[in-house]
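Here the complex is missing a single protein chain, while all its other protein chains stay put.
So, chain A:
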Amino acid sequence: MGFWRNQLSGPTDPAADAAWETSEPRKGFFTDTSICIGCKACEVACKEWNGVPEDGLDLLSQSYDNTGALGASTWRHVAFVEQTSDRIEQARESGRKLVSLGMPSVRSGDEPALAGGGGTATATLTDTLTDNPVPDVRWLMASDVCKHCTHAACLDVCPTGALFRTEFGTVVVQDDVCNGCGYCVAACPFGVIERRSGNEGHEKGPQSHGISIKGAGGAGDTAKGSHQNQPAHASSNGEVKNVGIAQKCTLCYDRLGAGQTPACAQACPTTSIKFGDLDEMRATARARVAQLHELGYPEARLYGVDEHDGVGGTGSTFLLLDEPEVYGLPPDPRVTTADLPDMFRKAGYAGLTMLAMAAAAFVGRRK
């Protein structure tokens, strides 16, 4: 039973669950947004290495972010958020609250941790710290990427087996298997994976640029009867491949196989994007957030490090300086397949109800 219990949620080793016999340590990123300078070298390096086509040259009036969001042709996305002092104070307040919750880094036994329990000790600890003065403005920059979840909804719902778990614990699409059903797109709780639109061959047709629908500020509402991305531009110069197929970050599977660092981490000039064994990444993340708290930045917090969260922990971990939704990340994602047994059960009852209704219709005297 132990093996089956955590197949849909909870902490587990995904590569072992996928029946890999060679035991590579699970790989992952730690993206420390506190030292990101927004140079977008990661975006460029990713496109160059992976041959990801151009996906729109638009000005989105979102600070320096003209990429929009993660998508089929954007596997690294640098978010830019401009904040004034009141928002910074708010971020600090939520950070302090988070610290005072006294979240245990390791679960002690199986008993649920109580808020009152470890909380008091940490609260007194933070009281002794002196926070840095709140600046007038700040500019948050954060390089977002596929989370390579422990329980990856995209992989679970893929009907063709095109998505698979690698020996490094990452999740990769097989371009030659995917038939573009788009189920993974709807299933991803982070909105990462997307079906590539446009025309095969030369880039002339409409291309996804990851913005879609509600779109850029000022650009107006682009959703007109269709839920598909309808970018306006057509001019470009590259080859488009894998049109109609779901695409996302592979954590540079080809490079990992050769013992190399993924292109984005390799290109990052400030080491904001770190790559390595996931255990090591989580340890680095914990050390870094403790250091920032000590230096008087209570707004610093980690994202994806806890393997008890709704997706069983993520392979890409982040250090954030505000609530996740400010960066466009979900505050409490939960892998949809965690509820799948219950869904099938309910559907089973519904099926029986349908049968009963039909049977009831034939009860009675034949006219």
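The rule we apply is simple: a contact is a pair of C-beta atoms (placed from the backbone, for glycine too) under 8 Å apart; a residue touches a chain by one contact, two chains touch by 3 or more; residues count from 1.
We adopt the following convention: contacts and distances are computed from a predicted model.
The unshown chain of the complex is recorded in UniProt as "Nitrite reductase", chosen from "ABC-2 type transport system permease protein", "Spore germination protein", "Nitrite reductase" or "ATP-binding cassette domain-containing protein".
Of the options A:141, A:240, A:256 or A:302, the residue whose C-beta touches the omitted chain is A:302. Check A:16, A:101 or A:134 against the missing chain and you find that the one touching it is A:101. Residue A:79 is the one among A:79, A:171, A:240 or A:278 that touches the chain not shown. Note on the undisplayed chain: of the listed residues A:15, A:46 or A:69, the one touching it is A:69. Interface residues of chain A facing the missing partner chain: 8, 60-63, 65, 68-69, 71, 79, 81-84, 87, 95, 98-99, 101-105, 107, 112-116, 122, 137, 153, 156-162, 177-183, 185-191, 193-196, 211-221, 223, 226-228, 243-246, 286, 289-290, 293, 301-306, 308-311, 314, 320, 323-333, 336-337, 339-340, 342-344, 346-355, 357-362, 364, 366-367.
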